[in-house]
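Structure first, commentary second.
Note that this complex is displayed minus one protein chain, with the remaining chains in position.
Up next, chain A:
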Amino acid sequence: MKVDVHGLTLKYGDAVAVSDLDLTVNEGESLVLLGQSGCGKTSTMRCIAGLETPASAVITIGDQTVFDSGRGINRAPNKRNVGMVFQSYAIWPHMTVFENVAFPLKMKGRKKAEIGEAVHETLELVGLDHLAERGASLLSGGQMQRVALARSLAMQPSVLLLDEPLSNLDARLRHRLRMELRELQLRLRLTSLYVTHDQDEALALADRIALMQSGRIVQIGEPHEIYANPKSASIAEFLGVDNVIPVTPEDATCVQLTATGQKLKVEPYEAAETLRLCVRAEDVLLAAGGAGDVNALPGTIVSFAFQGSTVAYRVRVGDGLELDAVQMKSAGPLFGMNDAVTVSLPARAMRVLPAEVAA
């Protein structure tokens, strides 16, 4: 069901965790709240769940208002029919897998036969039917994660909340479960809100991503949109843009590197108080020798690292300014330490952005 959050403000004492936040999760949509730890994303989720009490907000799930500070409405978490997968999984160790998954159905007062059927169906969905009678404390991390998911799915929630559900798993398992989760989600078309600090996870799992910084949403949009057009340098940096360099404006299509004074041609940009030049390492081109034309800077290789399909270089292009560059192995000769190179920065690949999104 559609979830609507309006004017959400949450305070811990004097500290404001979330400030005046608006957010809509459309029916059947997977929305990912992405941000660094402490940005308020988990707090936002816990407000929707009812585990935190906001200072002010109107929150509706479907056509039911679950929280309204103005009218004194605060529906108990257990009456909201919201499923939640906790970061710690919160699998009850004193129950079996079956009992864990059956719990929400028992709370709904379903009949025993009905519960049994539904639990096995859900466990099958996550591939754990054979472990139904196992004690929950004997499960591996990946299995616990699936039980937690099954438990929430079994209750047929109006909305499913997932709080960094993959962060406690090792990289390979995380990758596999991410794919499974996306598959399941595309199949069931469940309205879900997913919290993570991992940009790859967000890009893979989201229909839309809402980026959070210090208690507010700074950008919202489809993954490819956000990836291609971050609104600020700090968002770009968070999304894995390797080179974020302070620049000062020259004219509409030219900026000056603040550290070295070199001028670069860029695409038209919007004026702002502090500007940053953002360019991904894979877009920085390296060539041997010292000469070059527009947007070419002389540089020296400071360090390099072989990464399998690519090679990463760090190049010094002036006093206090170093750039990261990544080249396909086959793209050209491999450089060594202290080699002189020409760094070319294609205008099309660069973006001049304000340091932060204006409040």
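Following the convention adopted for this analysis, contacts are C-beta pairs under 8 Å (C-beta built on N, C-alpha and C of every residue); 3 or more make two chains touch, one makes a residue touch a chain; residues count from 1.
Here is the rule we go by: contacts and distances are computed from a predicted model.
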| item | value |
| --- | --- |
| Protein name (UniProt record) of the chain left out of view, among "Peptide/nickel transport system ATP-binding protein", "Iron ABC transporter permease", "Aspartyl/glutamyl-tRNA(Asn/Gln) amidotransferase subunit B" or "histidine kinase" | "Iron ABC transporter permease" |
| Sole residue of A:G72, A:G320 or A:G336 that reaches the chain not shown, by the stated touch rule | A:G72 |
| Which of A:C39, A:M84 or A:V284 contacts the chain that the document leaves out | A:M84 |
| Interface residues of chain A (partner: the chain not displayed) | 2, 4-6, 22-24, 49-51, 53, 58, 60, 63, 65, 68-74, 76-78, 81-84, 86-90, 92-94, 103-104, 107-108, 148, 151-152, 155 |
